[in-house]
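Missing here is one protein chain; the remaining ones are kept as they sit in the complex.
Note that the chains are named A, B, C, D and E in the order they appear, and that numbering of residues resets to 1 at the start of each chain.
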Amino acid sequence: MKLIVAYIQPERLNAVKQSLYENEVYRLSVMNALGCGQQKGYHESYRGSDIEVNLLKKVRIEVAVNDEFVDGAVDAIIKGARTGKIGDGKIFISDLTECIRIRTGEKGKDAIGS
Amino acid sequence: MKLIVAYIQPERLNAVKQSLYENEVYRLSVMNALGCGQQKGYHESYRGSDIEVNLLKKVRIEVAVNDEFVDGAVDAIIKGARTGKIGDGKIFISDLTECIRIRTGEKGKDAIGS
Amino acid sequence: MKLIVAYIQPERLNAVKQSLYENEVYRLSVMNALGCGQQKGYHESYRGSDIEVNLLKKVRIEVAVNDEFVDGAVDAIIKGARTGKIGDGKIFISDLTECIRIRTGEKGKDAIGS
Amino acid sequence: MSKSVLSTVLLLCVFAMFGLPVAGLAGEVAEQSGADAMFWASNTWMLVATFLVFLMHLGFASLEAGMTRAKNTVNILFKNTAIISIGILTYALVGFNLMYPEEFTIGLFFGFGGFGIGELYDNVYIDDGIQAYTYWTDFIFQAMFAATAATIVSGAVAERIKLHSFLIVTTLYVAFVYPWLGSWQWGGGWLDDRGFYDFAGSTLVHSVGGWAALAGVILLGPRLGKYVNGSIKPIMGHNMPLATIGVFLLWLGWFGFNGGSVLSADPEMVSFVFVTTAIAASAGVMGAMILSWIIQKKPDLTMALNGALAGLVGITAGADVVSVTSAVIIGFIAGLIVVVSVIGLDRAKLDDPVGAISVHLICGIWGTLAVGIFSSEFSFATQLIGVVAYGVVAFAAALLIFGLVKATIGLRVSEAEELVGLDIGEHGMEAYSGFEIYTTQ
Amino acid sequence: MSKSVLSTVLLLCVFAMFGLPVAGLAGEVAEQSGADAMFWASNTWMLVATFLVFLMHLGFASLEAGMTRAKNTVNILFKNTAIISIGILTYALVGFNLMYPEEFTIGLFFGFGGFGIGELYDNVYIDDGIQAYTYWTDFIFQAMFAATAATIVSGAVAERIKLHSFLIVTTLYVAFVYPWLGSWQWGGGWLDDRGFYDFAGSTLVHSVGGWAALAGVILLGPRLGKYVNGSIKPIMGHNMPLATIGVFLLWLGWFGFNGGSVLSADPEMVSFVFVTTAIAASAGVMGAMILSWIIQKKPDLTMALNGALAGLVGITAGADVVSVTSAVIIGFIAGLIVVVSVIGLDRAKLDDPVGAISVHLICGIWGTLAVGIFSSEFSFATQLIGVVAYGVVAFAAALLIFGLVKATIGLRVSEAEELVGLDIGEHGMEAYSGFEIYTTQ
Partner (left out) sequence: MSKSVLSTVLLLCVFAMFGLPVAGLAGEVAEQSGADAMFWASNTWMLVATFLVFLMHLGFASLEAGMTRAKNTVNILFKNTAIISIGILTYALVGFNLMYPEEFTIGLFFGFGGFGIGELYDNVYIDDGIQAYTYWTDFIFQAMFAATAATIVSGAVAERIKLHSFLIVTTLYVAFVYPWLGSWQWGGGWLDDRGFYDFAGSTLVHSVGGWAALAGVILLGPRLGKYVNGSIKPIMGHNMPLATIGVFLLWLGWFGFNGGSVLSADPEMVSFVFVTTAIAASAGVMGAMILSWIIQKKPDLTMALNGALAGLVGITAGADVVSVTSAVIIGFIAGLIVVVSVIGLDRAKLDDPVGAISVHLICGIWGTLAVGIFSSEFSFATQLIGVVAYGVVAFAAALLIFGLVKATIGLRVSEAEELVGLDIGEHGMEAYSGFEIYTTQ
């Protein structure tokens, strides 16, 4: 089991959800985040003083999948999130040692859902 | 050391905190999240148009524990979060390679707190 | 590749960003979180009733780095976040198995950025 | 009017040329004109008072929304928008003629002047030396009052009552109970006859609303999670600026509520009422602020805000008959009362999210009795009779209506809906779309 | 007037010294005084109406901000702050004398009284038995109206129009188009001549603004993500309390908008107008609430709020000439219309975030025609002629202005800016600094 964490542009969320869905990944979790990467920030100005904003709004997606679904999920995320512009985002993958469905107590492959 | 991540129904947070506490797990972190799982969403309607909402409000809990506390912590979370209804949530467990308390610089077992 | 997750006091964020930057770590992600640790909470009071608030506002930082940058990043975080007072926060480190830059499809060391 | 003045002038000039003794005539016409102008000023003031009372509905909406959770905000705003509309329409249909029946049919206890109001604007002027406004002004000023009683209930039953149940209860209460009870005093009924005094409605509006709030709270029970294992878990309001806007707008509106209850622009009376109203509100803030600072260690904004309203409700019954010093005392005590009452009701597990019962019922009673204490013109005993009479009937009527609705279509939303919030449950909509909000409670 | 009063007094004194029969004198002075006092009351009322209409601009700002996304809020607030300022200044410079030209130069179709207004306050009193206020009151009351037409456009084109393009369009429309078109009726032009009736501006203000809104919406196109693959994706407003505050303030302001359009404090007329205004708004809420409850299954707050405005726009043309029952019907139908229109425009892919076209244009037309239906004094045909005439010219003028700006500096912000929000794009600033807000749309 793997945990896929992706940071994407907020407005790509719907597309990512859609393309994950088409790859039979139906479960995901979403959080708001601020991120600082290659993408340069912008300047705000308030009452005559300048502010450089370099923590940009991102959406953080977490998808836990069984190993056989990893590639499909990653491709789906890339498909949905990519525009070719700097700031498109990044995907991180790590190992999951266990997964438990709270309602049923199911574990592992069955619990994860896809 | 393990990192336990759980997605639960927001209103179960207090119960989960309480039952973790009873299992001597005193440290945790909490975040807002939106989640999409088996639980079906609901329909909102705005000015005559329909909106299907399938990203539901969830709470994401992170608990880092030493290995011997894992089972206790997982049981505690299940006890606090379970209602038997779809949407009760899910628990993910992964390995932690290190943990450091910023104030003291302590590492590993001592730093994690439980 | 490692994933460093740190919970720090919100007002230390700028200092942490600054000191990471000085250690050539330019990429990070930030989230709001509530945390419960050694630091004791405070009491609010609303319309004559008491509320104990023990989930305190924290900032959660995620920094993914190549192995050789781990120590530098951890030190930088500690340098920026430490005040010596309870509540300074904690750092968790885990393994990353893969990292992908969405725009280019680059993987691994190159993708992570530092 | 102006034109007739002009022609009279011309006429007078003609008379004058013929040397006729037009003195009396000229004098009378001129007086006429002076009195008419006074009437214009009075009517204008009454319309100003009308829109101020209208604005109180925004005040209530804001206060209630601010003092409850974000997930029930749309529901509260909807209720308040509906109430003012229903209030005005039902008052036109039945309320006005139930409250001011001209003639009572059952003793001085009940009367009904027929359905509907007039149609076109050439209707009677009302000017008996005390009241000075048109029929239409009379109607619309009173109509704005009517909806207030219903709005008071709204806050107390917030966050758990079914929308359609609430609308039914409200419509019945505002269409029939409020005006009928109002007729006892302002309609010239039996309490007026006995010398009961309630200048602008500490009892007639606020307590009458407050009794219904109490009935609703009892029959609905507390919000989920409010009283857990015997301890009180405060459920914090989600928007303090909104609550504060609400209270300032209510205070503003009260200048019309009390100031308009003079029923003319009589300079001394209206201005005196402004002074007592402002002073009592200020003293109410002080009372609540000090007591909450002592009890809670830190000064509670919501208590200070409730204190202002407490002072305002307290002075409402006697704003024109008590002295300035009395206004300070009445307001200050109301401020103390509201803090004790809010905490006390919570101990009694009566869950009133906005403090409507404390502010409107308890301080309404206090204000009504205070007239008997601070004004030598009025008897404490009579004031007490009035308070009790209104209490018994209003509470019984409210219990009946709430009870019937509970027995038939039910009062309370499901537990699941309460948890997710009435905004999604009743309206399929969120108040703060896009904002990240914790919904752990 | 005042001066002539003075001279009459002096004249009379002279007469008196010569022992002339001063009966008439005393009478006249006194009458004078009575009439003067009436004038004072009237002028006071008109100034109250003025500040109420001023407050409508806060109403519009709040409503628009509440009904759009958090990321465009600063932009909306900025536009509304600028519009009222530009409106008042241009109205002083050209608008007032374009709308009330005293003499027309081209038929009864166009006239211009010259630039600027008076300088110091000893200016003429206006008192023709109907209007009763000073020159300054006249100006400032009308100036507050003027900016309203521009504000209506603001809501419809929100979330995608370039700030400077909007300001240019607005300035031209409010400085030239609105007052010129207004002169046809209120300035005594050809439509007034024909017996067209528009009491307070269902057509002159609301439809004229609404036509420009429609032109803007057509030339701008819908917001990104609103219509995707043929289906409608609602873009929810971010702050319902703010939207509700907006609507209540607009309703409040309408008491001045309609009540002030009596142009004096005439007690019967002003109070009657208050009643029809309040009744129509309430009926509008009911109409929209019921229909949206039926269509959408759950009652939609934004529809109920639009319903109140629909009722208000609907009654504006005939608030003083229709009966109370007619006011109920006009308001209720307006409430139904607005729901159908909002949904219909969405189907037609005309993206109007706040419903400005439905409320101001469609209900403005309905209200104007309703005068011909519900009042026997006015002809439906004439009302229709007025509606069509205003429609053709206002829409053409708006298309022209919007078109020219689009062709030159462009109307619409870049896609990237629209995604990140106009607050950052146009102002480099956020409305809710510190709040965590989802910007996934």
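Please note the rule applied: contacts are C-beta pairs under 8 Å (C-beta built on N, C-alpha and C of every residue); 3 or more make two chains touch, one makes a residue touch a chain.
Fair warning: this is a prediction, and the values are worked out from it, not measured in the lab.
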Omitted chain's touching partners, listed by label: A, C, D, E
Options D:Met236, D:Ile295, D:Val340 or D:Ile385, residue touching the unrepresented chain: D:Met236
Hidden partner chain, touching residue among E:Asn97, E:Ser183, E:Ser207 or E:Asn239: E:Asn239
Options D:Asp138, D:Glu159 or D:Asp266, residue touching the unrepresented chain: D:Asp266
Touch residues of subunit E, complete complex, unshown partner: 2, 22-23, 25-27, 29-41, 43-44, 47-48, 50-51, 54-55, 57-58, 61-62, 65-66, 73-74, 77-78, 80-82, 84-86, 88-89, 92, 116-123, 125, 133-137, 139-140, 143, 163, 239, 242, 245, 426-436
Where the missing chain touches subunit A, by residue: 32, 44-51
Touching residues (missing chain, whole complex) on subunit C: 10-11, 13-14, 32, 42-46, 57, 59
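Assume only the chains that are shown with their structure count from here on.
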Subunit E and subunit D - chains in contact with each: B
Per Cα centroids, the chain farthest from subunit A: D
Centre distance in Å when subunit A and subunit E are each reduced to the mean of their C-alpha atoms: 48
Distance between the centres, which are taken as Cα means, of subunit E and subunit B, whole angstrom: 53
Numbers and ranges of subunit A residues touching at least 2 other chains: 31-32, 94-95
Numbers and ranges of subunit E residues touching at least 2 other chains: 236, 296-298, 300, 302, 436-439, 441
